[in-house]
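The structure that follows is given in the form of structure tokens.
Apart from one protein chain that is not included, each protein chain of the complex appears where it belongs.
On to chain A.
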Amino acid sequence: MHSRPRAADGMVAPVLSLRGIVKTFPGVRALAGVQLDLFPGQVTALIGENGAGKSTIVKVLTGIYQPDEGHILVDGAQTHFPTAQAAGQAGVTAIHQETVLFDEMSVAENIFIGHAPRNRFGLIDRKAMQDRAASILHSIGADLNPAVKLRDLSIASRHLVAIARALSIDARVVIMDEPTAALSHKEIGELYELVEKLKAQGKAILFISHKFDEIFRIADRWTVFRDGQFVGEGLMTEVTEADLVRLMVGRSVDQIYPKRPAQIGQPALTVAGYCHPTEFEDINFTLHAGEILGFYGLIGAGRSEVMQSLFGITKPSRGACRIGDDVRVIRSTAQAVEAGIVYVPEDRGRQGAVKGLPIYQNVTLPSLARTSRAGFLRLAEEFSLAREYTQRLDLRAASLDQDVALLSGGNQQKVVIAKWLATKPRVIILDEPTKGIDIGSKAAVHDFMSELAAQGLAVIMVSSEIPEVVGMSDRVIVMREGRIVAEYQGDEMTPENLVRAAVGINGAAT
């Protein structure tokens, strides 16, 4: 399995190959001599934990980063991609997790921005642009009107526009970076069909995903990276899920949720009659020490909004909460932290770590009152606090003085969690704690949550992933359209019950 079957499956030569690619950032070796082969008419799945170097390799392939060492071979000939345009001309195109599109422009303009067909006066040939846009859209089975403004389209249709845009240059290599992350079940099915079409057209596809069911369904080959290193590659037919997981994490991961039975203690937080003019209404629940309380619901059910108001970001229009023995309304995040309620946000980029500040300063930010004396900083205390909590979370970083922006997403998440644990909170709210992070980190987060609850911390976990909710929670509250619609525990906590309550099917046991 570790031998590279380049000659074995024979006749087909790779369209594009990377050899010995090294890319270093200050303090971090993102890629340490990796290789990758992409074959015409085949889907290669690139698998690896967060921080394995997947995003970096995509940027090397699309000309955004220049490798420090190594070769890029197109049809066996060595080449360079000094700019994104050069990569485009070589036929490499990428569909990103969040492609930048322009709301006020038409579908056709979005598809051809930067390389619109010209007429003989050098001006944009609108007719040709519309026709070509229509034909590309048709070829991927998306019959959208090219003249429609983008803002009038659904999220899924926008995604198709992004794909059409990627294909509007005559692509030979299509990179799909977590293409299904924002899609519904039906749309994912359509995407699979699209991938089949692209394969039939002989395009080489690099498919990056965390979802194993997806990889086994559409990929022909696999390549695994770990910590910036190439670990192995091969054919999907010759590998099992367990093999891949072992290669990814370098150990075998128990897929079973590590929820340990914890001693459920006194009520830590009681929320009574919380209301908000637009987002939620009449929220009542009690959270106990040692408990993991799951919050399930569809996107937009108001779960994050409730949590953010408990954390003092938005003020409730009515209601109060009891924390331990104090009844109070939290009016600011500072008050929430004082009361022992902390929140790990879903939007890590914007609300999580303070990029630009070093790791240790991020960790101590809410604990400065404790590490300082009379308002004056004490760096030794800060480093020791940061060291303690980053080690507990198994953070991977070059030094504690390193800018947190240089860390991978999963490690930034660890810094945020370390920051909150260092405040010794009573209640920790985790909003989609494992969204978009790989299987190894996921297990680590789950294990850690379980440990926290066992130590008597009250945990709220907002999650849209049913196995996670069912596997980790002692009790689950389901929200729909800003209201609590159901609560389950024990044997009633089944996937079927949760989904029925979340979508509002009658007959769900309440």
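Operating definition for what follows: a contact is a pair of C-beta atoms (placed from the backbone, for glycine too) under 8 Å apart; a residue touches a chain by one contact, two chains touch by 3 or more; residues count from 1.
Everything below uses one rule, namely that contacts and distances are computed from a predicted model.
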So one subunit is absent here. Using its UniProt record, which name fits best from "Autoinducer 2 import system permease protein LsrD", "Carbohydrate ABC transporter membrane protein 1, CUT1 family", "Probable glycine dehydrogenase (decarboxylating) subunit 1" or "Cysteine desulfurase"? "Autoinducer 2 import system permease protein LsrD"
Residue of A:Leu150, A:Val174, A:Ala336 or A:Ile417 in touch with the missing chain, whole complex considered: A:Ala336
Where the complex has a chain not shown, which of A:Lys203, A:Lys419 or A:Arg500 is the residue touching it? A:Lys419
From A:Phe112, A:Tyr360, A:Phe448 or A:Tyr488, residue that would touch the chain that is not displayed: A:Tyr360
Among A:Ala13, A:Ala242, A:Leu377 or A:Val503, single out the residue that touches the unshown chain. A:Leu377
For the chain that got dropped from the picture, name the residues of chain A it touches. 27-29, 227, 311, 313, 332-334, 336-338, 342-343, 345, 350-357, 360-361, 365-366, 368-369, 372, 375-377, 383, 387, 390-391, 394-402, 419, 423
